[in-house]
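Shown here: the complex without one of its protein chains, the others still in place.
Up next is chain A:
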Amino acid sequence: MGALMVIFSLQPKQRRKTTDSVEDELELSAVRHRPEGLEQLEAQTRFSRKELQILYRGFKNECPSGVVNEETFKDIYAQFFPQGDASTYAHFLFNAFDTDHNGSVSFEDFVMGLSILLRGTVQEKLIWAFNLYDINKDGYITKEEMLDIMKAIYDMMGKCTYPVLKEETPRQHVEVFFQKMDKNKDGVVTIDEFIDCCQNDENIMRSMHLFENVL
């Protein structure tokens, strides 16, 4: 019964999309999103009240409508990496933050993500990173997915690097990564392999604590 209701509620939306695109455009531009109350966010995340206030002020300044869409996200992220092209990586990052996959990142999504990254346990951070690498969210990181991510990261470096970036550098890096992570050599990395391997690696463990005092 519930499934039927869901189907019925989905259908009118689809019909509306095909009929009048002008109305849709107007609707999108009029989207305003107000976040949940401060107390609720305080309970759900590990930020204090003051920190949430500072975060929201910055967020709302850049996105007055209350949601970030992918284009704005890419623009903002690209400003930090002037030498390269940060759009591919920003796309993956956007998908990682947009947990409910509705095409926009609201303040709640934003703050939840940040709470995990800045205040979460190492386990949670690793799970987040796994989620980022797993592009199709099927629970396995394949070599193709990893190669996409790696290329996106190397794209951010741009052209003018030392030593000069070669074509096979991302591929080699992926090979190294898989050698380290893929314990049973089945060509994919599962979340347990990933977490196990990272916990045994000193460098990675240390770098997870790197950004704890941000904010």
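Basically, a residue touches a chain if its C-beta (ideal position, glycine included) is under 8 Å from a C-beta of that chain, and two chains touch if they have at least 3 such contacts; residues count from 1.
FYI, contacts and distances are computed from a predicted model.
Within the choices "Potassium voltage-gated channel, Shal-related subfamily, member 3", "Pescadillo homolog", "Histidine-containing phosphotransfer protein" or "C2H2-type domain-containing protein", the name that UniProt assigns to the complex's undisplayed chain is "Potassium voltage-gated channel, Shal-related subfamily, member 3". Remark: the omitted chain is touched by one listed residue; of A:39, A:62 or A:186 this is A:62. Mapped onto chain A, the interface with the missing chain covers residues 50, 54-55, 57-59, 61-62, 76-77, 79-83, 93, 96, 110, 113-114, 117-118, 125-126, 128-129, 132-133, 149-150, 153-154, 156-165, 169, 173, 176-177, 194, 198, 203-204, 206-208, 210-211, 213-215.
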